[in-house]
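Data first, discussion second: the structure below is written as structure tokens.
For this depiction, one protein chain was excluded, whereas all remaining protein chains were kept in their positions.
As written, the chains take the letters A, B and C, and residue 1 is the first residue of each chain.
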Amino acid sequence: MTKHFIGERIKRNEDPRLLTGQALFVDDVEIPGMLHAAFKRSDYAHARILSIDVSTARERPGVVAIFTAQDMGEDWMPGPPLVSPPPTVKDVTFHSRRQAPLVKDIVRHAGETVAVVIAENRYIAEDAVEDILVEYEPLPVVTDLEQALAPDSPKVHDDLDSNLAAHMYQQKGDYESAKARADTIIKRRFYIDRGAAVAMENRGIIANWDEKSKQLTMWDTTQAPIPIRNGTAARLGLSDSQVRVIAPFVGGGFGPKIMMFYPEEMLLPWASKKLCRPIKWIEDRRENFYATTSERQQLHDVEMALTRDGHILGLKDDFLHDTGAFDPYGLTIPLNTQSHLMGSYVIENFSSNCTAVFTNKPIVTPVRGAGRQQGIFIIERMLDIACKELGIDPLEIRRKNFIPPDAFPYHNVIIDQAFSELIFDSGNYKAVFKKTLQMIDYERFVKEEQPRLRSKGKLVGIAIVPFIETTGVGPYEGARVQIETSGKVNVSTGYGTQGQGHFTSFAQIVSEQLGVAVKDVHIITGDTAEFHWGTGSFASRGAVVVGNAVHAAASSVRKKVLKQASKVLATPEDELELEDGLVRVADIPAKSISLGELAALANPLRGAVEPGTEPGLEATDYFGPQSGTTASGCHAMILEVDPETMMVDIKRYAVVEDCGKVLNPLIVEGQVHGGVSMGLGNAFYEKLQFDENGQILNASLADYLIVTSFEMPPHIETGHFETLSPLNKLGTKGVGEAGAIPVPALFAQALENAFQGRDLEILETPLSPNRLFELLQESRTTKEKSQ
Amino acid sequence: MKPPPFEYYAPTTVEETLTHLANHGYDAKPLAGGQSLIPMMNFRLAQPSVLVDLNNITDLSYIRPDGNGGVFIGAMTRHKKVGSDPLIAKQIPLVHEAIPNIGTPQVRTRGTFGGSLSHADPSAELVTVSVTLNGRFRVRSQKNERWIPAGEFFIGSFTSALEPEELLVEINLPCLPERSGWSLMEVARRHNDFALVGVAATVTLDKKGNCESASIVFLSVGDRPMQAHQAVGLLKGQKPTAELILAAAEKASSVDIDPGSDIHATAEFRRHLANVLTRRALDEAFNRAREN
Amino acid sequence: MNNSFNLSITVNGIQYEREVEPRLLLSDFLRHDLGLTGTHVGCEHGVCGACTILFDDEPARSCLMFAVTAHGHHVTTVEGLGSIDHLSPLQESFREAHGLQCGFCTPGFLTTLTAFLKENPDPSEDEIREAISGNLCRCTGYQHIMDAVKLAAEKSGN
Partner (left out) sequence: MKLKGEYTFDASREEVWKIFRDPDVLMMALPGTKSLKQIGENDYEGELQVHIGPIAGSFGGKLTVSNEVPPESLTLTVEGNGKIGFVKGAGDVILINQGDTRTTIQYSGEIQIGGRVASVGQRLFDSVSKSMIDQGLNKLNGILQDRTAVHK
């Protein structure tokens, strides 16, 4: 009977280093003779550069070099597009516009890089940045999505006919016919605003060109080291083998750290090669709000066709999506939005026009949730509104429309972010819903608690929102597993890690196969010198795609081990078991050999190995799913609102998560908690405040409000529900973004429930106490008018 | 985000400090706890060319009775020390209640009473509370020394009555007479944020239980701590009924303050909150007064 | 204006003498002059708490102090709390309760809480919440951190 590692609450391998300040982050790298970069960024959101005067800055002692686009020759040009539009969506329009390392003529969002100072230390570099004088001709700014498409709107890219960045239409069935059959049509307009990812570690890059070895080493907080290696080599005319990119410990990613290529990522290696000196740039917090991508602004015009008894016949959603000044990341976010608009429900008829719009705002790329949160917000809000209009119970309408457990794989026909058909591989939405209701004690609260509290003048509300999350998409990831003669196991992958616990969950997968202690499995991520292939950390795909690659490689090593051992121990393979770092004969535990010894035998110094055998106990394998896995879950919440100050206090919170096979519950729960905290931000706290001139008015952690320990619920109760994915051997589905996805919809439902009788209808997120106050004023005045 | 260069002095006595301030005038800035000044320097919004570091002056950190039930507080006394001081808790409970609302635990270990007042942030608790309590501040320069009443100290946003060569060295806060009550109410976006609106109130009842005197001062609704004179006028000599308190709250929020709009709250919402908080603060203050 | 200052400071029990520019932030001094990179810098305006160190045993923002102000004082950084082979009870509790993910904010939590638990060995839920309210974490949603503190308190209790 062999020990199990998968599914256990195992303490993390990476923690001791992180807990003692011994883990290497990019800014911890010190190289003799290292220079420091600081950027002169545009104060204007849209302006023509008339002149840049760096003469005073150059004079400053300690300044080594200053570069503007003029100094870069052809190298100032933007890089190639990162993600192309979906070829599988018919008649898709896409205008690709990318950011340049340094702006040559026109700045298109506040914070764009205009010049870079390279100096002996960061303090001097920042002094010199202040010396640089840039003369601008301010140009009219457009920040509003609808205005941007108006014929008379200022244009972000004057070579285009308009600010339309992309258009994409997707449909399933025939919405118009569904509409014709419907008893009710509900129409609403929804507005979702922009938030930032705010990883605790800002971005950072160190580039070190060694002229003697003709090698470039780059430390980068990127989520995608391999593509950065490939792209950097291409840009600098080097071979891949001349570039090594290391993404060491990274202090949170949440999406934006993948945006290849940031101007700084293009510029630092270039400058290092030019100066033959190592150069460090560490983004500061204010820069982070302008220079790092953010997400979520969309404007939706939605129509839902229903029968009298609450069956959804069809959904139509035409929406505008803000892509900021450039669109290097293609249509990933709006594709995700479309993929989630139908939520967990059977919707036979669906129609969605998506128009991506250029604005004079920082670049938009995925942030945890990545368009999914918007989709779930729309569908769940529409259902809540439908309940009120049809007089149906909110639980009832959801139960009625859930995709039944026997309908999987469920075909949604439209195309998802992986450019393949949106197919839900597995799930049991009804059961997850039921379990969540029990955990929050829904029935009792509504029947007993709520009336009792309300009679005491307490404004309490309850909400429940199910959701799905498309995860674990391709193209592929890989891993190499090798048993060392010490008996310890080395695993390397090209994947980047930003706190997800890969050093432990991947190790558990290996331990399960090879019977070694988790602590004896050493995982190496994010170093292109260690593993050559990979894409990156996005779309909640680590556990699925890398996990299964690790599993495949470990299984191959297991086969090699058994083959070797059965020879050495003169026992048939099926009588052997791997446990405690040994291979032993099942019935005769004394008869065994350690994995270390086997590894030594597999790499002899004399004699001959059989033809065809590879040396060592090592295997490399890859996993590339045809389509993504679809995780699901359900959140429930009870909150109390102070009806006078509009301050909200969350009393209870429950989550049920179906991410297929759970590798490590501890880690999954951590992911969920973190997601919820970010989702709460998107619901009530986190809004990037742009003024009409494209200035961010809250580019500091004092004014951009990420939740603290006090804003979180006292306790998040987490339940797991496992429906295994048929798409991979481990049966896993992703969970990284899940926690954030349903929260704004949940929060809105809970507020409306708390204010029942005040006809509060929430059609936007994020809210704030001030905004809630205004909405209630409006609802009051409209009521008075109608009376 | 690195601070610009500056000339640095680390005097160990007040006299030395005053000499530096006299020599450098407007270009010099005293550095107390630095919890407000250094962020502004890191953002390069503040670029003083001379910093006079007060952290080596040992004899400016103390809390002692003033003989009339009030206290003297040395300007360099850290918030944490004030917050945990039994004399303050007993004699000046309003300050004791205000301290936990200042910044974060880590800010309170460094931030100082005098630094907070000299910074004159219209959103700062101690600024408001010191006015509510009718405190007075001892200010020294090389040439002379003067006491400035809290009510006259704050003349504008981040602007105090301090001359460039002057240093706030000591704060005197009187204790409340018997039959007095106090309250501090705030609404902030997050637990540690600057309040959208805050109000500090003290009331004193006469033997008949009428309001003998009161003081209501707001934070975050003007360019200085805003005193609700008209509301106080309504209360004086009256029985503090629920109706009267409502009227006072209404008056205070509509007439006595001048809130502005920013990214966190509109002027209208601030007036609404001021109304709600004044009512709650007066309720609590009068209840406490009846108990004392 | 490059007036430098002779700084004498004790960090994690070791005394250092260094010549520094007055404007050098204590956080940068610890990280780049002394190579104690466990102290992390997340915002440089005193909100995130990642750079929290113990200054004369009190938690303080090292990004809101100039190194020169620390002259003659003693500082404890996360490196001074425990080692990989000998985690402090608090560090061990963080590991057991999964109180960290990316680990970037963690040193600030550990220094803050080490001082907190010394003053308050048996804290209530709300006291813990208050104690960590000046430290931002983007990964954990704080729940496992709260659990870790309770665990550490229990451990030291018996």
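One rule holds for everything that comes next: a residue touches a chain if its C-beta (ideal position, glycine included) is under 8 Å from a C-beta of that chain, and two chains touch if they have at least 3 such contacts.
This is a predicted model, so every value here is computed, not measured.
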Seminar exercise, completed: Whole complex considered, the hidden chain contacts A, B
For this session: Quick one: say which of B:40, B:161 or B:246 touches the chain that got left out.
Result: B:40
Problem set entry | Candidate in contact with the missing chain, chosen from B:156, B:177, B:209 or B:237 | B:156
For this session: Pick out which of B:16, B:97 or B:223 touches the chain that's been left out of the picture.
Result: B:223
Seminar exercise, completed: Full-complex touch with the removed chain, picking from A:82, A:110 or A:557, is A:110
Problem set entry | chain B residues that touch the omitted chain in the full complex | 26, 29, 36-37, 40-41, 43-48, 119-120, 122-123, 156-160, 194, 222-224, 258, 260-264
Seminar exercise, completed: Omitted-chain footprint on chain A covers residues 43-44, 110, 130, 286, 289-290, 689, 691, 693, 695-700, 702-703
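Throughout what follows, only the chains that are shown with their structure count from here on.
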Seminar exercise, completed: Among line, ring, star, complete and other, the chain touch graph is complete
Problem set entry | Comparison of A-B and B-C (more C-beta pairs in contact) | B-C
For this session: Could you tell me the distance, in whole angstrom, between the mean C-alpha positions of chain B and chain C?
Result: 29
Exercise. Listing for chain B: what residues touch at least two other chains?
Worked result: 1-5, 39, 43, 191-192
Exercise. So which stretches of chain A touch two or more other chains?
Worked result: 123, 284-285, 700, 702, 707-710
Exercise. For chain B, which residues are in contact with chain A within the complex?
Worked result: 1-5, 39, 43-44, 187, 189-194, 196, 263-266, 269, 272-273, 276-277
Exercise. Which chain A residues qualify as touching chain C in the complex?
Worked result: 11-12, 14-25, 27-28, 30, 123, 198-202, 249-252, 254, 284-285, 498-501, 666-667, 669-671, 673-678, 700-702, 706-710, 712, 714-716, 739
Exercise. Across the complex, what residues on chain B touch chain C?
Worked result: 1-8, 10, 31, 34-35, 38-39, 42-43, 49, 51, 53, 55, 80, 100, 103-107, 109-110, 191-192
